[in-house]
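A single protein chain has been removed from this complex, and every other one stays in its place.
Let's look at chain A:
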Amino acid sequence: MVLSANDKSNVKSIFSKISSHAEEYGAETLERMFTTYPQTKTYFPHFDLHHGSAQVKAHGKKVAAALIEAANHIDDIAGALSKLSDLHAQKLRVDPVNFKLLGQCFMVVVAIHHPSALTPEIHASLDKFLCAVGNVLTSKYR
């Protein structure tokens, strides 16, 4: 699965709209993921996962920043996320299935806050982008 020139342009376009809300959307994505897919909470036994948790806010900010970094370096996502990829492979070892769950929740957040911007074409490109990010983050697992 390769991101076409069109995909890259679509991703940059949607991210230009969401970047200023990155922290908020990151936290909301995580909250939705923990509520919808409770098994994802197993990776955060050390967190307070209640609504409004400062830890979830801080972590959401990190997740959003990584997605923005990937979007800003969309021609070389593997390069941009190389350190994160190492971290996930060596330390975090989040099962690959969970990246799809996070991606679904991120897509929901974008749909909620920017429904008219999430045209079918942008939806398709963003979905591909999120898959690509997941692939990069799990690429060194074995």
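Everything below uses one rule, namely that a residue touches a chain if its C-beta (ideal position, glycine included) is under 8 Å from a C-beta of that chain, and two chains touch if they have at least 3 such contacts; residues count from 1.
Everything below uses one rule, namely that contacts and distances are computed from a predicted model.
Missing chain, UniProt name from the options "Tax1-binding protein 3", "DELLA protein", "Hemoglobin subunit rho" or "Autophagy-related protein 9": "Hemoglobin subunit rho".
Between the chain not shown and the residues A:Ser13, A:Gln55, A:Ser82 or A:Gln104, the one that touches is A:Gln104. Listed for chain A, the residues touching the missing chain in the whole complex are 28, 31-32, 35-37, 104-105, 107-108, 111-113, 115, 118-121, 123-124, 127.
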